[in-house]
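The complex is shown incomplete by one protein chain, all other protein chains being positioned as in the whole.
Let's turn to chain A:
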């Protein structure tokens, strides 16, 4: 433990004893989440594992973290940064990747899409990072995509998003739209007997594409179900009284809400103020855009009784998840909450580590090849596996929002849901 600050040096001088001591010491923090592997930098000479001039030395490898920590999106992206740093710290505590400690360079996208592109260029060209954990909005991902493809970088993207994309330079660790939407609609139709749906969203690509998929599924695959209304409001809209009146008039069984950001808070507060008690489920509110993070702003008492459909909830009762939540709280404080995207961001460094070790190399082309089929057996959300379309196989779950700001998991798909970024019949 005396050499904790520079474990790699110690390992090469006197490998066995001090490495064990080091790992025993860090076991409490990592809570034996991911079984450590015994890999030594000496077995993987730098010139062999890095043939393309990445920032890899004999005992370190540098990656990039690229999120907004200032500006509008800082609200959402802060959790992702925290999760990625936690994963990196845990990986380092286990001995790093191919015997090398991960160092990171963090850049701020500042909620501005051209800034994202500029910073990703800096990370790839100047810093020569081996991979990048980053982006949150689709707009920022679209902005950095040409840069990653031009300079052959590797991006691990954590957000659930609209699909319709599959880049060789991106691994999508969140769900694409069909994974998130279809299982939830099937569930609400089967268990709640829902027939009529009111689709609502903020006015940009993700809610519109998602609602398009939802509408196709409702009209073509759910027996006798129909959409009775569809509405979009500008980002940042704060007055929902008119649409609430419309909803009250159409009397849908389900309000399918994909409202994001500050609008979310306004929408749920006004829904409650208008006398629509979500716990009575008439209408039932089903959302795909409210994670535990958003509930902090909305207030648990204002969304009590709504359902959310995504792949991860903080309340998930599995040993992996309990250990993850504890490690997260130990690092950032007891009052932290963890949403779906935060968990997906946490998977990024682990997936990359698994691919690098499988490839025995940091070279982006080899990592990309090795990445397909990589599985994590003890991710917080459970078992996940990388599909050849660069998305993850994962389960979809439905959670019931509680007044304390947490979800109670009421449903989970029996099998992993296959990612299908270009769904046939939904275009």
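To be clear about the criterion, a residue touches a chain if its C-beta (ideal position, glycine included) is under 8 Å from a C-beta of that chain, and two chains touch if they have at least 3 such contacts; residues count from 1.
Going forward, contacts and distances are computed from a predicted model.
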Listed names "Bifunctional protein PyrR", "NADH-quinone oxidoreductase subunit F", "Urea ABC transporter permease subunit UrtB" or "GLPGLI family protein", with the criterion being the UniProt name of the chain not displayed: "Urea ABC transporter permease subunit UrtB"
Sole residue of A:249, A:282 or A:410 that reaches the chain not shown, by the stated touch rule: A:249
Per the touch definition above, residue among A:149, A:186 or A:231 touching the missing chain: A:231
Identified contact with the non-displayed chain, of A:51, A:150 or A:239: A:239
From A:298, A:325, A:379 or A:401, residue that would touch the chain that is not displayed: A:298
Touching the absent chain when the full complex is considered, from A:50, A:175, A:264 or A:361: A:264
Hidden partner chain, residues of chain A it touches: 69-72, 74-75, 78, 203, 230-234, 236-239, 241-243, 245-246, 248-249, 261-266, 269-270, 272-275, 293, 295-302
